[in-house]
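One protein chain is absent from this view; the other protein chains keep their places.
Note that the chains are named A and B in the order they appear, and that numbering of residues resets to 1 at the start of each chain.
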Amino acid sequence: MSHANIREFAPSDVARRRRWLTRDRLIALLMLMPSVVAIAVFVYGFIAWTGYISLTAWSGIAPDYTFVGLENYRTIFRSVRFQTDIRNTVVFTLFFLLSNLILGLVLALLVDARVKGEAIFRSIYLFPMAVSFIVTGVAWSWIFTPGNFPSDPTGINLLLDRLGLDALQSAWITDKRVLPEFRPSWARTKLGVPMAMLPVVVAATWQMSGFTMAMYLAGLRGIPEDLREAARVDGASEWQVFRRITLPMLQPVTLSAVIILGHISLKIFDLIMTMTGGGPGNATDVPGVFVYDITFNANKIAQGAAAAIVMLVMVAVLIVPYIVYNARTEVER
Amino acid sequence: MFGTRRWTLLAALLTLVSVILASCGAPADTGTTGNTGTTGSPAASTAAATNASPSAAASTAATTSASPSAAAGTTAGSAAAGAGKLEIFSWWTNGGEADGLNAMFEVYKQQNPGVDIVNATVAGGAGTNAKAVLQTRLAGGQPPDSWQVHAGRETLSYVDNLEPLTQFFKEQGFDKVMPQLLLDQLQINGEIYTVPVNIHRSNMLWYNPKVFQDNNLQPPKTMEEFFTAADALKAKNITPLAVGGKDGFEAAHLFESVLLATLGPEDYTKLWTGDATAWADPRVAQAIETMSRMLSYANEDRSAIGWSDAAQRVLDGKAGMTIMGDWAEGYFLSKGAKVNTDFGYAAAPGTDGVFMWLSDSFGLAKGAPHAEAARAWLAVAGSKEGQDAFNPKKGSIPARTDADKSLYDEYLQWSMEQFASNTLAPSATHGAATTNAFQQTWSNSLEVFSSNLDVEELIATLEDAIGDLSQ
Partner (left out) sequence: MSTTALRPVRRRPRIWLYAIMIVFAGFYLLPIFLLLITSFKSFEEVSLSRMWDLPRGLHFQSFTRAWEAMGSSFINSLQLVIPATIISCILGSLNGYVLAKWKFRGSDLIFTAILFGMFIPYQSVLIPLVRVLSGMGLYGSINGLILVHVVYGIPITTLIFRNYYASVPTELVEAGKIDGADFFGIYRHIMFPLSIPGFVVVAIWQFTSIWNEFLFGLIITSAPEKRPVTVALQNLSGSQFTQWNVQMAGALLVALPTLLVYIFLGRYFLRGLLAGSLKG
């Protein structure tokens, strides 16, 4: 675009402008430099370090840089626990994204209906975002601790008991079931949805759905009203307006939300540590907890590094399509 | 006008960039110094290890001479002695344990006036966070002067970062006042590395005396008696055995008592030497079966409650018994409960006469910034005065056998007698018999077993982990 502008100026001007532009370009580059350097060191440098360590035999406090190839990857992938963790993180991410997007959208539509007291409801839905996962985890672990139900329930089971809804009592975070349970020959762990993960999804959704709501709300209010109005004039029902106009217009918001929620979900750590500690068994264990446990409790630094690299690869799988899509829409713009 | 503003901004920008570049350039050099530091210390430690066998004195000499940074640290420490600093790292952040630690600090301050103690405590995650902080500090070349570690085999995980203290034990006379079996079990490759400040007992059964009285039950002495009592309680709709799991170690804690009961102290202790044949003993499988049977008498929600919640259920009479280390006593007392009326105690079934111990201890960092002050600290930690200041508050007994019994409550006095007269066996779950690497797999695999009762999976995981016992 700058070239197009340059043509409009006299030759002497062009020379000046070009110099000007290059100087500004230089400044622009310089402004970017600190961040680029910092990211290069603290992100890519550390990833490289982690990648290198994952190929060594470092186990114990003192470093050991003996090269062992992919041995650590073999070890962790063979272990029941890490296989379980991969299953869990996939399940958690799917449920967490779905529940947040749905609940966020529903809340946004509710708040967008412009009822009286909208601001109060909006604040109530949004405030959990201000609370740290550690606090969230403690509170929800209390709520979802089932007790010896039905005779001696605690937490939500106790509430249900008092409301006469005993039938809804469940083992919640102590539920050992994996549904639907199946186990291909290559897997050392049961595949399916670990039921104990669902309360964790509820807690995480409690925390982040308000934020998703805020994003959708912003999206909704950015949709020009006349567009919807025109459709209504053409005889479209409210549902059709929503399906054909509102939802498609919200797609970019959904995408941003998926990225922000996705990175929280794949790295989830504090919440699991405080809410379930990974139990029952390893039913709610996730790679983040595994990395911490194996690195710092077992001092198996190299194996922890290998697990971290696997996490990063999983993240890349999620984010690369987004970036490609982003680049493509950019071109269209 | 625009021009001057631009140039000042540019100048500011350049300084910003240069500052960041400089600071990012620094890690490169420090990375290398860090590396030489870390590669230096294993060398020093191997020197120490090779010289260890002839004489302890020679090995300490070897360490100090081989590692100049350590020597420098020592001189700096002694130069600053009297008006220096001392950093003590532990996970005692709250309650009786923090009070006990502070009481020990008071003793230290009386003897070493002018030393400023930095009480670096890290709580949370059942000690996990403390281990994470310690690990990064050691890897980053920032060791605290002295840190808490479970006495015994767990010390092996830190051996490259600790000064041997065998000679120090002799100088201080600790070797004369601690039981010989304990001193033996403290040794790593022929050296003692840490000073134990207390002893806890792992194989303890806690029960509700009222519940037991109402059902005409006696605390079970054997496994058979345990199951008889459990049946009686189950018939009355009382959870026979309260088990936790939230803190990650409860299932493993229960299992080590079962193993001890099934194998007896001698064969039990052999399991932790890293000898695979010891694990092939059919009684190990038998112990797993017993554990499985015990869990059928336990609460279903065990993964969601911590050991203290389990203890609370016993106190409330909702459960009859729980098997937990004697820090449970501290919990009961903090809830205002009275011994023998609100809670009762006995050795875990089938383990009477054996004292399964675990101990908190402190070591001396290799290259400690304030080594002299740290040695003085270890002298206090191992002294009668220090231990008697610490333990009554912490709710544990001293590692020394010459303590002043009148300072301790009824249970602790009983425990002291047991400690002096029983056979000693080291706890696996709490690091007396196992390394960090093994403990982690051990706790996790038993937590999984507590959930799925899959005997084969447990055996397979433990077999894979035997190698971790020696690293």
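We adopt the following convention: a contact is a pair of C-beta atoms (placed from the backbone, for glycine too) under 8 Å apart; a residue touches a chain by one contact, two chains touch by 3 or more.
Keep in mind that what you see is a predicted model, and the values were worked out from it rather than measured.
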Chains on display which the left-out chain touches in the complete complex: A, B
Options B:140, B:173, B:190 or B:467, residue touching the unrepresented chain: B:140
Touching the absent chain when the full complex is considered, from A:57, A:90 or A:135: A:135
For chain A, residues in touch with the removed chain: 1, 5, 20, 23-25, 27-29, 31-32, 34-36, 38-39, 41-47, 49-50, 107, 110-111, 113-115, 119, 121-136, 138-140, 142-143, 145, 147, 152-155, 158-159, 162, 206, 210, 214-215, 217-219, 221-222, 225, 228-229, 232, 252-253, 255-256, 260, 263, 266-267, 269-270, 287-288, 291-292, 295, 301, 304-305, 307-308, 311-312, 315-316, 319, 323, 326-327, 330
Chain B residues touching the omitted chain (full complex): 2, 5-6, 9, 23, 26-27, 29-31, 33-34, 91-95, 97-98, 118-124, 126-127, 129-130, 132-133, 135-137, 139-142, 144, 305-309, 312, 316, 318, 327, 330-331, 334-336
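Quick note on the criterion: only the chains that are shown with their structure count from here on.
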Gap in Å, rounded to a whole number, between the CA centres of chain B and chain A: 36
For the chain A and chain B complex, residues of the former touching the latter: 27, 30-31, 33-34, 37-38, 41, 59-63, 80-81, 141, 144-148, 151-152, 171-174, 176, 196, 273, 276-283, 292-300
Residue ranges of chain B touching chain A (in the complex, touch as defined): 10, 13-14, 16-17, 20-21, 24, 27, 38-39, 41-42, 45, 125, 128, 131-132, 135, 138-139, 157-158, 160-161, 237, 239, 245-248, 299-305, 318, 436-437, 439-441, 444, 447-452, 457, 461, 468, 471
